[in-house]
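Just passing along the structure, written as structure tokens.
Removed: one protein chain of the complex. Kept in place: all other protein chains.
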Amino acid sequence: MSQDLLLKLELHSNPNLLCVVRGAMERLTEVFGFSAPDCRSVTRAVDEALTNIMRHSYGGRLDRPIGMLCRRVQKRPAAARGHGLEILLRDRGPAVDPAKLRGRLLDEIKPGGLGLHFICQSMDTVEFKRMRGMNQLRLVKYLQPPKQNCNS
Amino acid sequence: MSQDLLLKLELHSNPNLLCVVRGAMERLTEVFGFSAPDCRSVTRAVDEALTNIMRHSYGGRLDRPIGMLCRRVQKRPAAARGHGLEILLRDRGPAVDPAKLRGRLLDEIKPGGLGLHFICQSMDTVEFKRMRGMNQLRLVKYLQPPKQNCNS
Amino acid sequence: MQISARRVDKTTIFDVSGDIDLANSPEIRKALLREVKENRTPKVVMNLSKVRYIDSSGVASLVEGLKASRDAGSRFILYGLSPSAREVLQLSRLLKIFEVYDNEEQAMAA
Partner (left out) sequence: MQISARRVDKTTIFDVSGDIDLANSPEIRKALLREVKENRTPKVVMNLSKVRYIDSSGVASLVEGLKASRDAGSRFILYGLSPSAREVLQLSRLLKIFEVYDNEEQAMAA
């Protein structure tokens, strides 16, 4: 394991396990040094991303594998306190159509379509890619957050 | 992954990560259906076992790998509500001398030597074995706890 | 998550505890819609003071409750939001859409 790896986690696509991951993320973000609101928002982003994997990648099946990797990353160019928490989420569902990966407008009052908004509003970097038969969502939050960057 | 696997976790032997595992275990035990005191005591057992690995197996080094596996197991002979939570903890430290693996008497007031007591008092099964160059501690707690069994 | 209902005059109060997420938001939705649509309760109050976390599926269930109560001409009220629950409604731009109070007394008097 590399020094910068903080935590590696594997779970099934079972919604009952979402609270377990939140329990871990609440503490990991705190240990990492985030403010209380940032701890909540990173935890929320991970939770919503897992929810999306369970619902959309796996269509509600409960027994499919999800991998999660948390690492410390350095901001480039390296700045003071310039490190961040990187979270990689991987699933083995069918390839996601990136065109579908977008949040809806919030001006209408209707249920659904909020998860991606929460993720983008919480994280500094949100990147999706398909690799080796897996979907990978990469989330990064820096300790001193720069301006929002969520067009990826 | 097998259906009965609940969670797989890898971390470094860094005490700062203990609270992260507790955060996950608090929720996992709750989801599993344990009473609040049982949730606390299973979480405590896992925490103390990890503490022992960090201190004794790895002598305080911060960057060594620890693996953790949580599964649902069935009690044999299968009884009503006879399932339990099994937790396997694995480290790559030197072989542990089983003769040293014992808690001290509690009648003296002195610091230290409490961890194994907490583990044994919390869990229904505590088993240690050396396998494939790894130490493995197996902890099981059943939903309706039978009599204590901690001579292993 | 646990949900139970109390009836006070013409108001039903749902006491919810634990986190609301994908694992249980369908249950919340069902309880709300039954109360609003079938039982036609004129005022439904959600006591969220023991709810630490609400995810987007939980917000969706609350929005469904709100819409159903608007359709039925009844009232739908939330109280006791945790910091996280408040944030999630703010992020959804729904904090001003719901009727939100600090405590039960205010929610009942409203």
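A, B and C label the chains in the order they appear, each numbered from 1.
Note that in this section a contact is a pair of C-beta atoms (placed from the backbone, for glycine too) under 8 Å apart; a residue touches a chain by one contact, two chains touch by 3 or more.
All values derive from a computational prediction rather than experimental measurement.
Chemist: Considering the complete complex, which visible chains touch the unshown chain?
Modeler: Counting the whole assembly, the omitted chain is in touch with B.
Chemist: Could you tell me which of B:22, B:64 or B:141 touches the chain that is not displayed?
Modeler: The missing chain is touched by B:22.
Chemist: Among B:6, B:28, B:54 or B:96, exactly one should touch the missing chain; which is it?
Modeler: The missing chain is touched by B:54.
Chemist: Just the residue numbers, please: which parts of subunit B touch the chain that's not shown?
Modeler: Listed in rising order, the touching residues are 15-16, 18-19, 22, 36-37, 40-41, 44, 47-48, 51, 54-55, 106-107, 109-112, 114-115, 117-118, 121.
To be clear about the criterion, only the chains that are shown with their structure count from here on.
Chemist: Taking each chain's centre as the mean of its CA atoms, which one is farthest from the centre of subunit C?
Modeler: Farthest by centroid: B.
Chemist: What residues in subunit B touch two or more of the other chains?
Modeler: none
Chemist: Check each residue of subunit C and list the ones that touch at least two other chains.
Modeler: Residues of subunit C never touch two or more of the other chains.
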